[in-house]
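For this depiction, one protein chain was excluded, whereas all remaining protein chains were kept in their positions.
Right after this comes chain A.
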């Protein structure tokens, strides 16, 4: 390459010069910071007042009177299946005939694409929904790239806990998804009567930057976790459910028998924190009685929880498979009688109990009545958001298509006691279920194969707790437990405000969590705990406190 252009800006020599300069500036850290800027977002929050004004006017869509009334925000329970079903949507939702594309999460084997359940709903809806069903455990990673590439289907279902992890979502949501305010705000929702039946707080939580951006999926039990145990085995062995921290420890010792491959506990860390009374529903943050904003890690109750949990691990009362991995398959161990108590979301109660009674009719999975660390000391229950999942409509599809998609979401919001609800939950009669003597649907194997909560997750529905003849006490058990637990629900001062943490603080969460895990598993002595907290404060914890305090101040709370 002898003949370089005379005017070329970079010949070999000055290119090396440039590289040399780069190396020099790399070597001198101080010089480096002179010409560069730290990456990352500075965080954002939606104003609560602004959000309240956009909420669709609520119009109760409940058709059937509940058998067990839930103390709000706990949903109502139904023990009997209604004998006559209403036809909630008489006109076809899809009129263009164009298939709708949608993406939903599912925690189980993917259903087949040739799916009779989907066909049955399509026939009733007037058109097909082409589902892309994603593994719920890795959905966040998928969403990350889908949103980054702005390559989303017409309807995208995003769980709230994934939204929390998506940086700059408050920006992305406007770049990728349609603003639903002109279609749904206030009385405009009357065109979609079933969407008007969704909870107002959940709608309020669907506002980003002063715009109504998604359709919420209201939670049926406002608790991020529930402590489950094998009541059948406990009764058989004559051991009562614990009511204090000390009894919980006793429970652990009585049920652990390593020789028989039995360990008392799966992961119960989330519950131990709440039993000890460590609050912090807003991403770990809370406001104390004297008005200070603190993180739960700074509470003495949290330290007590850490010490207790470390003791459980040290005494080897937690199943080794669970101790060695976060995602260990605890439900299989629980169903198989290798683990007797664990904590998980309430939504999995039915999903775990149902298949287990098929093989073991005496299997009885119960939630432990909420208790505090000591007799007479109240626990704290973290409060989940009202909207736990959102469905968003892709931006720029045009007025007509957007309205058509909203009609689809109106259809999926059909309440309990309608033909549409039955079709979406149980499939077609004769194909997916038959009725027992009381008219209650009893599902078959085809249903198990084809059902993936597709239509349930898609858009909201008024939450209800419904069991079935196989688990007849379920609805009563859940609502009764929830009504009791509701009294301990923590008040979250940030409720209704959409807080997006600065990315540097989001990045701090994992290393801190790692260090806490090290303490729990006994790799770091408990005495190091205070240092972990002070390190966290110095590395950005205090900055995060200021951020959360400012959000409250800006909203006059």
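Simple rule for what comes next: a contact is a pair of C-beta atoms (placed from the backbone, for glycine too) under 8 Å apart; a residue touches a chain by one contact, two chains touch by 3 or more; residues count from 1.
We take it that contacts and distances are computed from a predicted model.
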**Request:** Out of "Ligase-associated DNA damage response endonuclease PdeM", "ABC transmembrane type-1 domain-containing protein", "Sugar ABC transporter permease" or "Molybdopterin synthase sulfur carrier subunit", flag the one the UniProt entry gives for the chain missing from this complex.
**Result:** "Sugar ABC transporter permease"
**Prompt:** Which listed residue (A:130, A:144 or A:431) would be found touching the missing chain in the intact complex?
**Reply:** A:144
**Request:** From the listed residues A:135, A:171 or A:351, report the one that touches the chain absent from this view.
**Result:** A:171
**Asked** For the full complex, which residue in A:135, A:321, A:470 or A:484 touches the chain that was left out?
**Response** A:321
**Complete:** Residues on chain A facing the left-out chain by the touch rule are 25-26, 29, 32-33, 35-40, 141, 144, 147-150, 165-168, 171-172, 174-176, 258-259, 261, 263, 319-321, 323-326, 338, 503, 506-507, 510-511, 514-515, 517-518, 521, 523
